[in-house]
Structures are given as C-alpha cells and as structure tokens.
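There's a structure below that I have some questions on.
All protein chains of the complex are present and in place, except for one that has been dropped.
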Amino acid sequence: PAGAALPAATAGAALNYGVSWYPEQRGPETWDADLRLIRAAGFTFVRVGEFAWARMEPREGAYDFAWLDAAIAAARAHGLDIVIGTPTAAPPVWLTQKYPEVLGVDAAGKPLRHGARRHASVASLLYRDKARGIATRLAERYGRAPRILGFQVDNEYGRETFDPAAVRAWHAWLAAKYKTIDALNKAWFTVAWSQTYSDWAQVPVPDERDNPGLALDWLRFFSEAWRDYQQVQIDAIRPHLAPGRFITHNYTGRYDNFDFGLTAQPLDLVSWDWYFGEPVVDPADAGFLHDMYRGFLDRNVWVMETAAGNTNWAERNYTEPKGELRAKAWQAVGHGADGYAFWVWRPTLNGIEQFHGALTDAGGRPAPVYAEAAQVGRELAGVGEAVRGSVPVADVALLHDYPSRWALRRMTMTRDYDAWKVFTSWYGALKPVATGIAVLRGPDRLARYKLVVAPALHVMTAADAAALSAYVRGGGHLVLGPRSGVKDESGSLWEPGQPGPLAALIGAHVDQANIPPPGALALDGPAGPAAASIWAERLAIDAPDVEVRLRYVGGDGWLDGLPGVVSRKVGKGRVTYIGALLDTPSLRREIGAAATAAQVVPQFPGLPDGVEATTREGPRGRVHVLVNWGTTPVTIGLPRAYRDLLAGGTTDRLTLPRFGVAVLGER
Amino acid sequence: PAGAALPAATAGAALNYGVSWYPEQRGPETWDADLRLIRAAGFTFVRVGEFAWARMEPREGAYDFAWLDAAIAAARAHGLDIVIGTPTAAPPVWLTQKYPEVLGVDAAGKPLRHGARRHASVASLLYRDKARGIATRLAERYGRAPRILGFQVDNEYGRETFDPAAVRAWHAWLAAKYKTIDALNKAWFTVAWSQTYSDWAQVPVPDERDNPGLALDWLRFFSEAWRDYQQVQIDAIRPHLAPGRFITHNYTGRYDNFDFGLTAQPLDLVSWDWYFGEPVVDPADAGFLHDMYRGFLDRNVWVMETAAGNTNWAERNYTEPKGELRAKAWQAVGHGADGYAFWVWRPTLNGIEQFHGALTDAGGRPAPVYAEAAQVGRELAGVGEAVRGSVPVADVALLHDYPSRWALRRMTMTRDYDAWKVFTSWYGALKPVATGIAVLRGPDRLARYKLVVAPALHVMTAADAAALSAYVRGGGHLVLGPRSGVKDESGSLWEPGQPGPLAALIGAHVDQANIPPPGALALDGPAGPAAASIWAERLAIDAPDVEVRLRYVGGDGWLDGLPGVVSRKVGKGRVTYIGALLDTPSLRREIGAAATAAQVVPQFPGLPDGVEATTREGPRGRVHVLVNWGTTPVTIGLPRAYRDLLAGGTTDRLTLPRFGVAVLGER
Partner (left out) sequence: PAGAALPAATAGAALNYGVSWYPEQRGPETWDADLRLIRAAGFTFVRVGEFAWARMEPREGAYDFAWLDAAIAAARAHGLDIVIGTPTAAPPVWLTQKYPEVLGVDAAGKPLRHGARRHASVASLLYRDKARGIATRLAERYGRAPRILGFQVDNEYGRETFDPAAVRAWHAWLAAKYKTIDALNKAWFTVAWSQTYSDWAQVPVPDERDNPGLALDWLRFFSEAWRDYQQVQIDAIRPHLAPGRFITHNYTGRYDNFDFGLTAQPLDLVSWDWYFGEPVVDPADAGFLHDMYRGFLDRNVWVMETAAGNTNWAERNYTEPKGELRAKAWQAVGHGADGYAFWVWRPTLNGIEQFHGALTDAGGRPAPVYAEAAQVGRELAGVGEAVRGSVPVADVALLHDYPSRWALRRMTMTRDYDAWKVFTSWYGALKPVATGIAVLRGPDRLARYKLVVAPALHVMTAADAAALSAYVRGGGHLVLGPRSGVKDESGSLWEPGQPGPLAALIGAHVDQANIPPPGALALDGPAGPAAASIWAERLAIDAPDVEVRLRYVGGDGWLDGLPGVVSRKVGKGRVTYIGALLDTPSLRREIGAAATAAQVVPQFPGLPDGVEATTREGPRGRVHVLVNWGTTPVTIGLPRAYRDLLAGGTTDRLTLPRFGVAVLGER
C-alpha cells in the first residue's frame, strides 16, 4: 500500500484517544475527579499547556511550572499520556505591553491588541525570539519526561498581519525571489495600468483590487513566514525531545490563507482541528480534509481537536446529532488517523468559547456526549491492535494545490463558483469507485496511482505539466476539470490560452470559457445525456485522435454542438478533460468511466448511496471501516465473510442504521 | 391596584397631549397659525428647546433666550402647556471646535465630528460641565415660569464612544468595582487564553471577540456614565424647578445599549419615544415596551414622541395605516400613559429627518393625519377626568433585565434566537390570560403578583435566585423560560450547570441545550401535543415530586422521550420551567395553565384574537380600553353593562372594526 507508517518509535496507544484539558483553569482539587472520568471514557491522553503562557511566565523571565508538573504527574498517575502545547498563540499581557512592536496590524492598518488571542505578528523576529524562549523551557522540562507523546507547536496558525515587520519581510522576500525589480514587473505584468515598480519598497501589501500575481506571491511569502515562525520552535524543542516523540501542529479545517502543506514538511506528525458549522457532516468534505492532511507528509495523521457536540462560532451552532460523534471518529480512523481528540473537557467558564461543546457541564458532571465518547473509547481500544502500524489503502489520487485555490477564490468570475465545493464534489464522485484516495500537493508521486484526478489545476507550472504528461504517457489515467491550465506560476495567463502547457497532451484547447445563464445546460454523447451549470468551456479539437465524450446541446448559441468533455489515449495512458461543471450524476459517470478504463476497482463495489468504506493495511492485514452517512438504515451483502471487530464474530452481511459503523478484519 | 400615582402636584391635563414644536426653525410670523392649529386639535402642550443650543448660546457664554421667551409666551397665550427640552444632544459648532476633547470616538477609533448630533462623549467631564451651564440657564429662566410642566433632559441617550475620557473612566470604574486586578481576572476567568491582566490600564474597551464578562461590565459602566451625565443636569435644574413639575428623559424604543432602568431612577417621570419600522404595529411588542417603561419607576409614563404617520430611518418607512395612530394613543393610555405626543409638528425643511411624518406639510397646512390626531385630542379630553390619578391594574408580572438581554444578544449561539422576540412572544402569550402585566427590572416587588413569568433570566445572581425561591415558597407561581440561570453576575457559567442557583427550586437541571436542525420539534404530554424550534433544553429530573408537563418526541436521538417542560409545587407556590422555545399555541397553553393554577383571571376573559384589553383604576373607579388590532371587525359580548366613554351611553356589546377602540367606565 501507499504511504509510510508513523516514525517507528512513536510511543502511545495504537489509536490514541484524547481530550484538551486545561488544569490551570480550575483548582487542583478538581483534577482527580476530572482525570478519573477521562480515563474511564477510554481516553489515553490529554493535551495541556496550550494558551497557558501567562501562568508559565507570569512576569518576563519569571517561570512557574510547578502547577504544570503537578498536573502532568496527576495525569500520568491516572494512566494517561500527555501532549504538550506551546502557548505562543496567546502572549501574556506583559509581553505585548512591553514590546508593542510584536503586535500584528489588520487590513485597515489598526494594530491588534491584547484581549483575545493570535494578536502577535508571525513576522516579528522579536516575537519569534520570545516564542523560542518559552518553547525551550517547556522542551527542557518535559521533552524527556515520562509519558510525553510529543509537542504541539502553537495553535491553529492563521490571521494575516500587515505590521511593519511583515512588510519589511515581504519586500525582502520579493527581492530574494525575483533578484531584479524588472523580473517582478514582468512576472506580474505590471505594464498594465502603469503599475511598474522601480523599487521593492514600493510594492504594497495586497488589497482586493490588487494584481493577482502580487496576491499569489503574498500568500507564498506568508506561508513561508509561518514556516519560519514554526521552525524557531522546532529548533528549540528538537534537541530536548526523546526519540520517537513527535512535533506537530494542529491545522484548522478548511482555512486556506497560507500553504499548510509547506509548513507541514518539517513536522513529524500532521494533526488538524475538525470543526464544522452545518447541521450534519458532509462525508465527502470531511473525507477530502482527512486525505488532504494525510497527503502533506504521506503519513497517518491525528485529529487533535473536534467539537464535543457543538461549536460556538457558527451562525447556527447546531447540536451534533446523536451517533455522529462516533461515526466521525471511525471515519477518521478509516482515513488514517492514529489519534483523535476532543475539545474540550470542561467548558471554559467565561470567554467567547464558553458555550463550546464539552464533555462535562460547568461543574464537571458528564454531559450526554460523554457516554457516546466512552463508547468510542471502548471500541478504539478493542480494535487498536488490529490496525497498529497500518495505513490507508489509496489506489487513486486527487491533485490539489493552494495557489490554484487561492487564485480561484480571489477571481471566481461568478459567485456561483465555489472552489472548495468543486474539490469536495470531485472527491465525492471519485470515492465510490476507488478503495481510497491520496490527496497530493503536486505531481511528484503520481506513478503510484492508476488514476489521478485534478479538479482544478488553475495555476500550473511547465514542470507540473511535464510531470502530468509523463505520467499519462507512462500508462497513467488522468482526468482534468474545468479551469485547468489557465495561469502560470505568477498568475499570468498562459499563452496562447487555456489549458496552457497541457494543450499538447490533451489535443484540444479551450477557445471560450462560458458563464451560462442560470439553470442547467444540457450535454449529450455516446454514453447518454448529461447536465452542467455555472461554468462551461467550449473545446476546440487540435488532434485527430481526440474522442468527444460529451457535446453541449443548446447554450446561447456559443456552445451548441461543440465538445465539452474530451478524452484521448496518449502513449500507454489516457487523459480526459472535463470542461464543464457537471452535475453529480454526470460527474460520477465520467469519473466512473475513467476508473473503469484505468481498471480501478473499489474494495466494496456497489455500496448503497451514503455508505462510505475505507481500508487500512498493515502488519496484521487489512481492516475496513464502513459508515452509513445516509438518513435511513441499509443492509449490505459483503463479498466474503469478515471478522466483525466491533460486534465480534464473523459476518457476510451488515445492517447499518444512520451513523452506523462496522469495522471488518480480513483475518 | 399595583403602582404608584404620579407626583400629586404634577400640573397639566389629566391626559396630556402634545407635539414637538421648533419655534426656532421658522419665523415668529408662523407661530400664531401653528399654535392655533395645535390647540384646535386638542393638544394641551408643546415641547420646545430640544436641539436649539446654537440659538440659545450662539457664542460661548453669550445667551439669547428672547426668541424662546416669545415662543413660550405665544404657546401660553394659546392655552398650551410647555415641556422644555435641554439641547445637549446637539452641541453648537463653537463648542466642539474650541474643545475637541469632548468629541466621542467610534469603534474604529475615529473621532466623531460636528454635522449630525450626539457627537459629544457622555464621559467627558468638560462636556458635562458645558451641559450643566446651558441646563442651569434654562432652569433659572423657565423652572418657575407659568405653564411649564417640566424639563426633558437631553434627547434619546445612546451612542457608544471610546474616547480617551471614556477609557479613563472605564478603568476607574473597574478599579472601584473590583478593588484588585485579581478579582477582575477571577470574575472574567481571564486564565483562559492568557488574558490575565496585571493593571487596570491594560483592559481594553470591548470588541466582538472579547470576553463576555468584560462586555457585560462595559455596558454596566456605560449605563452609569449616562446616569452620571444625566445627574449633572438634574442637579442643575432641580433647585430652580417649581414643585409638582417633572424632570424626565425620552428613551428610545427598543434600544438597549445601556440600562435604561438604572438611569430612570432619579427621574420624576419616565417618557419614551415610540417609533416603529414595520408596516403595522405589533401590539405585544408595543405593550411590552409600555409596561417596561412603566416598570422602571412603577409609575405612569408619557410617550414623548411618536411618529405622525411615518418614520424616515427604516429600510422601508411604511405609512401608518389609517386608524392606527388613534389605536396606538389609546393603547398607550390603557397601559398607563398620562402624556402622549407626536414628533413633529412641521417637517424639518432640510436635514436627514426632512421626510419624517409631521402633522402639517412643509408650509404648515394640516396633513391628513391631523384630522385623526384631532379626533384623539377630542377623545382624550372627554375621557381625561375619568382616568385622572388612575394607574393600570397589573395582576401578573414579567421579569426583564438588561444584563440577560445583553448577554443573549451577544452570544445567541444561533441567529434564529432573537432575545427581543422571546420577550415579546411571552408577553403576547401572557396578556390574554391576565388583566395587566407589570414588567419588573428585578425580583423585588414579586409578592404583589400571583403569577410571575421570566422568559430568559440568563444572567442570574444568587440573590435573585433566593428572591425567586422565597416568592414561590411563599405562594407565588413562577414560570421560567429557556436559557435561564446560565450565567452569574460576571457572565461566567454557573457551576455545576444550568439553571445554576435555581436548580434546587425547580428540582431539575438542564443537561444538554440543543440547537435542533431547522424545522419544528414535537413534544407531547398529559395536556396534549406541542411544538418547539430553535432552542430545546433536555431536562434531568433531580427531585421525585417534579411533574413532567411535556416530553420531546424525536429530535435526533438526544431528546426523544426526555422532559422539556416541568412543573413543581414548592411550599405554597409552584414553579414551572419551560426549556424549549415553544410555538405560540403551545406557549399560550403552558402560560394559561400556570395562570389557572395561580387563579389569575383576566378582566375580560375570552376576548377574540387580536383584541387587547387594558384596565386602569383610580379615584373614579376602573376604566377599560379595548383595541381591535386584528384586520377584521369583531363583536364582543361584555360580561356586564359599561359606560361607553367615547360613544356615550351604556353598552354590554361592542363592535370594533380594525383599529377600533372602546373606552369603558364602570360607573
């Protein structure tokens, strides 16, 4: 199977199960009751330390770790492992008061201030220095202490800043990238509108009317700022860390204001915070996120935070339906999570997160979700050894890159185009025809997969195009989506036009990208009718061996009778270009056809709609997780008998209610 | 009956009827025609002076009251009484130009400036001093002059400011309240996110991401700032005021950025400005406002402004339907208004209020609403003596406090929860089963009422809880709504959980507060099925004698079969806890059941839907006002014969068209 296992020496359970615990918030007299309940639910670890800088260093240079020593000792005494979070997302008040130059500045030019969190500038060298200080102290004290699993650096990187330090770093970054200001002018095509710069210091930070090339580079710069900010803490921690222990960061769901994949590279473990704001989870959205995070290091991940029942920041913070908490945990495991944790144990008594879901009430009594979490705890413990060392099976890949999403998000051309939903809808169409999906940041591991889909490689370098062409010529099957190959690395339009350097491979080009009137647009082809909306590219055939799979029917005259989806055998492989935003059945059919051509067969073909299957493989063989996300119960005949790792015994037939879960072993 | 009469010596008509008149805006040659028309419509008073600072003090220290003397004399000559408004809501340009430090500062940090109104900071001691100056001059000149009814201080307090004087006062206020910064940290639970402060001056003014405790305290501080700002003018006026004359302030409808009740305490008379922005008035909304304002001093109020036909600031400034103006005036009287006045006599020729409804056109010709206003004038004069000295009968009470509303407004958890609408919907369900409602600011007059409902006592002190418990144990009937007892005085969650210090009384607690998916949620119980939406608390029974009135049916598994409404006999009384946002019929049924248990019987049982009855009682007995707010005519059989104070004669049967009004005397 694809993917590498976690570092062999990583301590902890096969499936680590945890909760965020803030011992500094309540008196030590509460700890014992807390920890007993935590352990009783099957949790194996607690995360501590995050945000507690003011308690660790109440005055500059005056440290107090006694309380944390005691809290960790108490956790250890209850048989729990510990993850330490560095507290640098929440500087103490003395720091920003004494060194106001570390404060970020918002888009309107107003300095941020103490009172919430994340108000320090990621670009401030002074703040990085202060962060190094506290991280060093923590690592010295706990890096080799018993039952410490690893360190989480900071919390949920994000928040843009335009403070003077950031602006200086931006100018230096541009100078390093472009060497000459003329090169920058050429890349951004600043000849238009007399934008031409003569000095790095003239270059502004982006606002909404700015050059797309500038906007792309700013996000690249900013991604590196986060990477460099993080590296200071990694360098502080690493020398003090016992072997097999990890350094991680907890990324934030769908947030995309910098390149998570870049900052993930120096980490041992990627973890992420899975929050939602809808009445129920969309399994394709969640699956895409699981696989995207796993793809950054091609390695199993942790979910470091997920809501214990509800969030507090959405427009409507719906209560998670009963059973969904458990289904989510198992989905995560199926997608390769080896750790899974909730936020938060007890509610924060005051502060804007006071209504966030917790496993207890304000006084520490178990909340209703506690029982469901405890069921998961029992189940994870029972299944753990069967999956130890295993990784998800991924037979197909999906290509995703931040610059393309940034560029599409900034210039959608129609508010109906949702760059995120395009990815999740392609993911949702691909999942049922494959066993598992690898989400890749770039075309460097393609050869492992029989089928690769790329929903929107909008920003495409020549090197990317060459890699994709080589993959196809070497026998790969590639499916490209609309708006591919539009821009080069600088965000400039490819000449002569779309799909830029991929035109030779595809044997066709886009001669008009239509935004059709509201409503559905019909297509038709040898495999039957189809429908699209929002975006419809008109394809011009350049090579005689291109097969037209779908032609537009109607469409304001520009499209009628012209190709919208083409496919071509190239070398030993095949490339398919889908130029329109197809509706779900049409997209499923096209991707299904590509899968068939690529001889991709899922582990469980023909599952009922709404049932998701994932497969892990490791030293003890394959383990499959099936979840029913549909609202009605389903019965599934299995292709053979499996061990039922939750219910016990063997079975060749499953009945799954809504949010029902089955975990099947092959031996 | 409950409630105290107005100060006995208050001059004026039994029912004062007035209009805002700005003699400074048009030449004296227009006054006579204006005043004749005003008097002809039955108006008994004009309000003058408000906003005219630039005319009263055109240059610093140079006063000119000759024009106002003349205008007041003219009004007097036409038989009109006068209310003087101090002009401090609109400083003259010389003041803010010479003393720019008096200007407020908006949330973005930008100073306010001359050109509209309300741009001075309520916290500026210098501005208070200037306000004292002009108020003193006015009081000296008119405090004992003939036919002056009283003084209105300033106009429609409001508008937040974050100027340096306000910030300094905020820090001083915190120091006075908390004594030590540790006490503040504890109250606000700043241990979370390392927010811990070490000095008062570090505490920011609130923005949307700030600590809820800070936000609550800011609004308390701000309420006191308004109180102190007002007190300066009260102290300036009082020594010069003849006995029996009032000092009032005109509050603004539903505005709630400070605690109106607090600032009302030193006033003789509460008055308020009743503006609306909907196509038609919601009588429950209006009734709640009437009774809320009356509750501040437990004393009859005035409506100091209401639109003469339309507003100018709403998204859609609908024209008030014919008849509604009259119906509103009588509703006000029924709820205890002894004064009622329109804004404005003539339209302002220019300025952003130029399209506001007025009783004349720009040239002073009567507008169509003039005739309807004149009908009201005749009617008020005819009924006046029958109600002189009377106050509304209130047999039940509704508890309302600003901190709870502030906290719920800030952290709704779902945008479908509208804290204001919760109050008005409870008011609307309670009104038909009672004779009259007292809206109370706190639980200090409970014993007067057989039934007390508290729609959302979200922020609850231990003392409040004790008072409520004593009330019930002493024989009171208490109905609590969802989201009660969640927070303590600092906005921190009560431990162990909701309903905090009320749990012992209720014998149950909330173990999960659900935000269910969109749509209706079913409940069922001995009294039949019910429905709820938006908010649904799951109740856990702690005492054996708790009766379950409604259980959830369905609801994503968390709620199914569990109690949503419970009731319990405690001592000589009864407490009922309603944990869900019930729909109107269900809420009416629950409140109706509580009223029956409390032996509350309305003056006119079984009125048709849409007909509102109010009752005043005084030296001349009871007078009842019935208004048909429904869109179709109704016929009502009365329980006995009444004197018909509008139509004359006696009647035991009424027919009321839409907006029809009857005023019935018992003798």
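Each chain carries a letter (A and B) given by its place in the written order, and its residues are counted from 1.
As a convention for this text, a contact is a pair of C-beta atoms (placed from the backbone, for glycine too) under 8 Å apart; a residue touches a chain by one contact, two chains touch by 3 or more.
Please read these numbers as outputs of a predicted model, since none were measured by experiment.
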For the chain not shown, which residue from A:415, A:640, A:653 or A:667 touches it across the whole complex? A:415
With the missing chain put back, one of B:113, B:209 or B:378 would touch it. Which one? B:113
Check each of B:13, B:71 or B:90 against the chain that is not shown and name the one that touches it. B:90
Contact partner of the left-out chain, one of B:368, B:518 or B:639: B:368
Consider the whole complex, including the chain that is not shown, and state which of A:33, A:70, A:172 or A:191 touches that chain. A:191
Against the chain that's been left off, what residues of subunit B make contact? List them. 22, 24-25, 51-55, 58, 87, 90-94, 97, 108, 110, 113-117, 279-280, 309-310, 312, 315-319, 321-323, 347-355, 361-365, 367-369
What residues on subunit A make contact with the chain left out of this view? 108-109, 187-198, 202, 204, 207, 209-214, 411, 413-416, 490-498, 511-518, 538, 556-558
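Keep this in mind: only the chains that are shown with their structure count from here on.
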Averaging C-alpha coordinates per chain, one finds the centres of subunit A and subunit B separated by a number of Å equal to 50
